[in-house]
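Working notes for the structure below.
Every protein chain of the complex appears in place save one, which is left out.
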Amino acid sequence: MRTSSTSSRLLAATALVAALGLTLSACGGGDDDNGSSGSKGKSSSGGTLTYWASNQGTSLDNDKQVLTPELAKFTQQTGIKVKLEVIPWSDLLNRILAAATSGQGPDVLNIGNTWSASLQATGALLPFDDATFAKIGGKDKFAPASIAAAGAAGKDPAAVPLYSMAYGLYYNKKMFADAGIANPPKTWDELVADGKKLTTGGHYGLAVEGGNGSENIHHAFVLAKQRGSDWFDASGKATFDTPNNVAAVKQYVDFIAKDKIAAKGNAEYAQNQTITDFATGKAAMMMWQSAATSIKSHGMNPDQYGVVPVPTQQAGATGDAGVTSMVAGINLAVFKNSKNIDGALKFVNFMTSDAEQKTLNSTYGSLPPVKAAQSDPAFQTPDLKTLASVLGSSAAPLPQVPNEAQFETLVGTAVKDLFADAAAGKDVTTDSVKAALSKAQQQMPAS
Amino acid sequence: MPRIPVQPSPMASPKSFLWTRRIFLTLLLLFVLTPVYVMLSSSLKKLQDVQGSFQWLPNGITFRPYVDIWKTVPLGHYFMNSLIVSVSATLFSVIIAIFAAYGVSRYRFPGRQFFTVTVLSTQMFPGILFLLPLFLIFVNIGNSTGIQLYGSRLGLIITYLTFSLPFSIWMLVGYFDSIPRDLDEAAKVDGCGPFGALFRVVVPAAIPGIVAVCVYAFMTAWGEVLFASVMTNDSTRTLAVGLRGYASQNDVYWNQVMAASLVVSVPVVAGFLLLQRYLVAGLTAGAVK
């Protein structure tokens, strides 16, 4: 009797364990339905695309509101549904990594254009060769500078430009007038001199985003370029600690360290406090990309500030010495594993059409990389005209090398630490800058 | 909960002791509560005010952030995800831990030591070491069996339950050890099998320990950031990761961050405080032995 009772209980218990297993998998089944992003491609053939959008607007929700009606237009035109996911910047790269590793990802996605070469190296993105370009209206519809920031030189681009941006020098008109400065600076010497005049009583001449590694390398890149110097040689090898690069970084850090035209607190800025400082009159100048929307959201009107190109070493410099901005922007890529490449390309074509380019770029305050859309009145405001001319004539793409992410991390962090030194009152010398950059360079992988 | 009145003689609490206690506990209270106060007060400020210099008292109180948080990011949705994931992970973790702890506590068998050591040693694995491999394994399971673990709540549930499992087992072993074996022997004489003895006798006697383990398992799952940031997508994203959405391209909505943090914390803290007496009791009889 006892034996059978034991075994029946054992049976019951085993059943319980089995049921537990069942619940788990049942639960999985449930998740499968609402948890999938359509990424497995099963559903794509039926005419659904998954689109990963980066966060361009004031919030994730704002992006959804902006994009949803546009996607509806696309569905109306083509019958293809688009499942939209807006991904915060903090997650985007990891999500792309996960997608590349697993082969399960979106059909179309946004990438920061500086990531292009890195992501190109994974082979996860569809290369845009001539045939592919033909399907989206040809390579020539895009501005060449933006195309140059879509992949390594000599290879088919891994993406196409979607939103373009460029750095400009934003200056507060009233503060300039109050300080008796007639014109915004054209050279760095003028900028420092003006900055010193403007730095009084809790106000500063300039604000910089010192705690943000990406911002740091964007400026370091431009300052080095103006000295004719690059961060990688032709073979893709890192050349961080050349005298010119050291001088470039030092010049940038000196805004806090030596010139003292930027507040020490800027060394910590990593959440766009620069814009807040500028818009609230705490700082009279900043170098930023396409800031109109954000400035406005902080309550500063467009007629209160002006935008001019970032200064150069000598006034009227041309060529490399005249470079005043990196080519900033967001690219649109197609995931190679997409089961619906044709649909994906239709979507790319739609997003880079004149009408969408006008709508989206004017909403986000960016510039259209599609030439035909650039002449639209929406982009003829004084500040956007300045930025467009920068993009057209004096912007250069960041190094398009597979190790760009390492460059951004290592040099960005090195500059951040130098800013921290400067803010703590430690000396920032040519030697200390060189040491930091040499160290960063030696940590770069060999390839 | 048993009280321990340690007041045998007037000598027991001299002035020096009382003053030490007062001062120390007051300072500690300030240390503990300041961030909580900041969270609360900042969540009631306007965006300009939280971006300006810190002020102890808000200039003007606004409840706007509490309205906005639900729009800026889909907080309600993330909340549900976190709830489903954490509750499921807790439930399964505890059930599995009960079985395992009972086995370890009541049986002597070859491999017992090996099992204990193996399971406990997983506590020292740096998460970063197995994040990518785990992700690869999930993807492969998905490709070969069709069970989607990557991007699904199920994947997170399984992951999180193993995070809390080792410590849970260990705590429950201690607790079960403290329950006299005579009890389950008696149950077995009455015709219960081992599982009957477990569920009719040991589990009811171990409720405080089990609650303690539940609390621990729930909180482990509720706050995890690293794995959630890689393994979830828009529809399965949990709170811990979702809260980062308040820092957008243009601005950090500090007042909303604080409001959302508070909203997210209140249920957990309330639940925790309600159950804390069990936690102490559970630890008392179990782990701490």
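Order of writing sets the labels: A and B. Residues in every chain begin at 1.
Quick note on the criterion: a contact is a pair of C-beta atoms (placed from the backbone, for glycine too) under 8 Å apart; a residue touches a chain by one contact, two chains touch by 3 or more.
As a working rule, contacts and distances are computed from a predicted model.
Student: According to its UniProt entry, is the unseen chain "Phenylpropionate dioxygenase, large terminal subunit", "Electron transfer flavoprotein alpha subunit apoprotein", "Xylose transport system permease protein XylH" or "Carbohydrate ABC transporter membrane protein 1, CUT1 family"?
Tutor: "Carbohydrate ABC transporter membrane protein 1, CUT1 family"
Student: Since one chain is left out of the picture, which of the remaining chains does it touch in the full complex?
Tutor: Looking at the entire complex, the absent chain's contacts are A, B.
Student: Taking the full complex into account, find the residue in A:P88, A:G213 or A:G329 that is in contact with the omitted chain.
Tutor: A:G213
Student: Of the residues listed, A:T75, A:T101, A:T187 or A:N349, which one is in contact with the missing chain?
Tutor: Selected residue, touching the omitted chain: A:T101.
Student: What residue numbers in subunit A mark contact with the hidden partner chain?
Tutor: 3, 6-7, 10-11, 14-15, 17-18, 20, 93-94, 97, 100-101, 103, 118-119, 121-124, 211, 213, 263-265, 267-268, 270, 402-403, 405-406, 409, 412-413, 416-417, 419-421, 423-425, 439-440, 442-443, 445, 447
Student: Suppose we count only contacts with the excluded chain; which residues of subunit B make the list?
Tutor: These residues touch the chain not displayed: 1-9, 11-14, 16-17, 20-21, 24-25, 28-29, 31-36, 38-39, 42, 50-55, 96-97, 99-100, 102-104, 106-107, 109-112, 114-115, 118-119, 121-130, 132-134, 136-137, 158-159, 161-162, 165-167, 169, 194, 219, 222-226, 239-240, 243-244, 254, 257-258, 260-262, 264-265, 268-269, 272-273, 276, 279-284, 287-289.
In this section, only the chains that are shown with their structure count from here on.
Student: In the complex formed with subunit B, which residues of subunit A make contact?
Tutor: Going by the criterion above, the answer is residues 1-2, 5-7, 9-10, 12-13, 17, 20, 24-25, 27-28, 31-32, 34-37, 39-40, 54-61, 85-91, 94-95, 97-98, 101-104, 271-273, 275-276, 293-294, 297.
Student: If we count contacts the way the header does, which residues on subunit B are in touch with subunit A in the complex?
Tutor: The contact residues of subunit B facing subunit A are 51, 71-74, 88, 92, 95, 99, 132, 135-136, 139, 142, 147-154, 157-158, 191-196, 229-231, 233-236, 241, 244-253.
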